[in-house]
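With one protein chain withheld, the remaining protein chains of the complex are depicted in position.
Letters A, B and C mark the chains as written, and numbering starts fresh at 1 in each.
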Amino acid sequence: MLIRTGPKNRENFWLWFTKIAAGFLIIFLLGIHLIVNHLIVPGGLLSYRQVLAYYQIPFIPIMEVFFLIIVFTHSFIGVRSIILDLNPSKRVLSIVDVALVSVAFIFIVYGTWLVIVVYQLGRL
Amino acid sequence: MNTKPKVIIIGAGFTGCALAYDLTLRGCEVIVLERGDIANGTSGRTHGLLHSGGRYCVSDQEAASECIQENILLRKISKQCIEFNGGLFIAMDESDMAYSEHFASGAEKCGIPIERLSKEQIIKLEPNITPEVIFGYSIPDGSFDPLRLAMGFAASAVVHHAQFFTYHEVVGFVINGTAKLSAVEVINRHSGEKQVFECDLCINATGAWAGKVSEMAGITVPVLPTPGVMVSYGQRVTQRVINRLCKPDDGDIIIPQRRMSVIGTTSFEVENADYIPIEKEQVEKMNQRAAKLVPLLKNVPTRGVYMSARPLIGGSSSGRSLSRTFKCYDHKESDGFEGFVTITGGKATTCRVMAEKTADLVCKKLGVSAKCETQERVLADYHEYYPFN
Amino acid sequence: MSEPKWLVDFQILRQHPGDKPHFKIYPLEVDPEENVLDAIERIWAKKDRTLTFRHACHHSTCGVCGMRVNGVEKLTCITAIKSVTKNGGIVRVEPLRNFTVLSDLVVDMGPFFRHMGETRFNSVAPVGYASLPFEPDPTNSIPLERLVDCIECGLCISACPAATTNAEYSGPAALAAIQLMLTQNFSPDLMALADHDNGAWRCHSAFECSEVCPSNVDPAWRIMNLRRRVVAHRFKSLFKFPKQEKQHA
Partner (left out) sequence: MHNTPQSNKWPLWFDPRHRKMGSWAFILNRITAIGLTVYLCMHLIVLSKLAMGPEAYDSFIALAKKPAVIIGEMFVIAGAIIHGLNGIRITITSFGFGVRYQKPIFIGLMVIAGAAIFLFGYKIFSEL
């Protein structure tokens, strides 16, 4: 008997594995993020000055950008996976793919820009 | 354009499915009508023993020879749903030992390969067998999955464009003049709608219900539903089929199936096979007798208890000693009624040859010259009963 | 018989094409020990001949009589009435979810059997392979074959949340079948079927399939084991020259 020669594979191992790996990195990075923002700093939330100072620690801007990328990777592959659960048509999925990639791209560019701005403001 | 003879088969049990397969191969256009799902009656509820003929080689050698031939054939064509377990006949007392001589010579006559095993050999093969065993024979029994055997035949028929209409209950026949059946009236049980299927010939393959169906055409077929109780246990206590080396009796066989063991069976008669209540006394009795073969069964929880109504042929005279070979009635000959054939009786193991013989008769009536091909071809994957697109 | 009978209300979800599904109530005197399927068969034989339901072997080897009993997927031929209700109680019977209902309790197994057939699932396997590896298996050394445990009843599909919205998803049983086939022989096309958007990645670890499986298949365990096999295979093939795979094509 022939195995179904239906539609092309739309979610393969590497995509799934990327989601899992990104998820694991997030657990570490978000741990740091949460602890810094809510446990270490008295008052729980950073003031403007504190944020600017925080971003002067050398690896923090880089870490935040990296964090931004993997968070979007994880969450948008996850969203795509939920949409795949709904068995979308080929057309719908390709629209979803374009939408997800462009939204993620815009957010990552915007977030990176924000990090750079905050970093430069802090140097003043 | 379409000159294929059109045949309707009523009943999608082993017989109906095998017959549909045989007839489609011979070039008939086949429609199968079934009031429930595939194998929902007697066929589904067999104990799943692929007979080697050992149980009949003393009392009914014709049936025994047929069994061993079909056993070997089914292993080839329907490997997909048969456990090649083998079986043992074990002797436990004096009378069994006396029976063993008849058994050995009967088996030889019927061409059933047997091998004598000592007590130690048997215990080594099957550690759970009673220590009271004296000696025994190994025999090529097997077990099969009832539904999947029927579906294998049905799938092969579907592959060759037979049409199965399940949940279509036959409610009457259209009779041309006084003595020619020309169409079958059914109720689609899903929608409740009435439909009429025209045909050149209609085959009543409803087993224990053959009498009820033929009644609708005003014909009497002497079929007696003879139910037996079967009990399945939630553990596979032996790897092989275990038979008592004696005249076939209630609760003297243990058939391993998947993770279970099935024991069978009793025998009594009923009028209507639609619903047969389960008698607890019979279950108890069977349990005790089977525990004699494998004492472990006393401690194993039962999993399912069920009744199955075999179709025994032969009017009012009763019981087990009736021949279990099938009967095929051409009602043209017996009742002067054209276009209607009844097939009933038989066993799952011999369903293919039953179909072959019936198809021979049917094809002769319809003027089809094609020969039977079901011995050589391996059945289609049973999953293909639901056609792949 | 001597033991006391129970009076139980059977609420059966009835529907025919074009109808609205509705529950019909059948009060029934039952033996608490008897199975739900026996009672349903009796309702059909004695009370309502229009009731449609699926059944065949009545001892859990065919897998046809799966239904939802009081909301939970059960193989009704081995589900004792006393295990799902009490004297004077209710037994609510519905068809399996995630299968198209043809009428009453009858569902269309076609798509499911196509998924199973696709895996070339072999229902007969050597005794050793037919059990789960973490089970004590005294029979492992016996060179016999037997029917494997999956009876293709579809209960796992009915319980699976991912199957609710996606008819193309292979489903727990077919994925478990792929795993079983891969333990016996490696096959690139089965691997492709597993590593697919309608394969192992549609599973979201609700583990409901194993909760309802009547037959010791533990589909969730098999799906997870299948993922492990896919992971191992994909990483291994990273370090292989593509030459070997080309020979196949």
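Criterion: contacts are C-beta pairs under 8 Å (C-beta built on N, C-alpha and C of every residue); 3 or more make two chains touch, one makes a residue touch a chain.
What you see is a predicted model; the values in this text were computed from it and never measured.
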| item | value |
| --- | --- |
| Neighbouring displayed chains - absent chain, whole complex | A, C |
| Touch criterion as defined above, residue of C:N35, C:T79, C:S170 or C:N225 at the omitted chain | C:N225 |
| Which of C:I12, C:C57, C:L96 or C:A130 contacts the chain that the document leaves out | C:L96 |
| Chain not shown, touching residues in subunit C | 15, 17, 21, 70-72, 95-102, 107, 134, 159, 161, 163-167, 169, 204-208, 211, 218, 220-221, 224-225, 227-228, 231 |
| For subunit A, the residues touching the chain missing from this view | 20, 23-24, 26-27, 30, 34, 38-39, 42-49, 51, 71-72, 75-76, 78-79, 82, 85-88, 107, 110-111, 114, 117-118, 121 |
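Keep this in mind: only the chains that are shown with their structure count from here on.
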| item | value |
| --- | --- |
| A-C compared against B-C, more contacting pairs | B-C |
| Gap in Å, rounded to a whole number, between the CA centres of subunit B and subunit A | 63 |
| Centroid distance [mean C-alpha coordinates] between subunit C and subunit A, Å | 38 |
| Multi-partner residues of subunit C (at least 2 other chains) | 117, 120 |
| For subunit A, residues contacting two or more additional chains | 1 |
| Subunit C partner contacts - residues on subunit A that touch it in the complex | 1, 3-4, 6, 9-17, 81, 84-87 |
| Subunit C residues touching subunit A - in the complex, by the definition given at the top | 117-118, 120, 162, 165-169, 189-190, 192-193, 195-197, 201-202, 204, 230-231, 234 |
| Partner subunit B, residues of subunit C touching it in the complex | 1, 16-18, 34-35, 38, 41-42, 44-46, 50, 52, 54-64, 77-78, 102-103, 106, 109-111, 113-114, 116-117, 120-124, 127, 130, 139, 142, 144-149, 151, 215-216 |
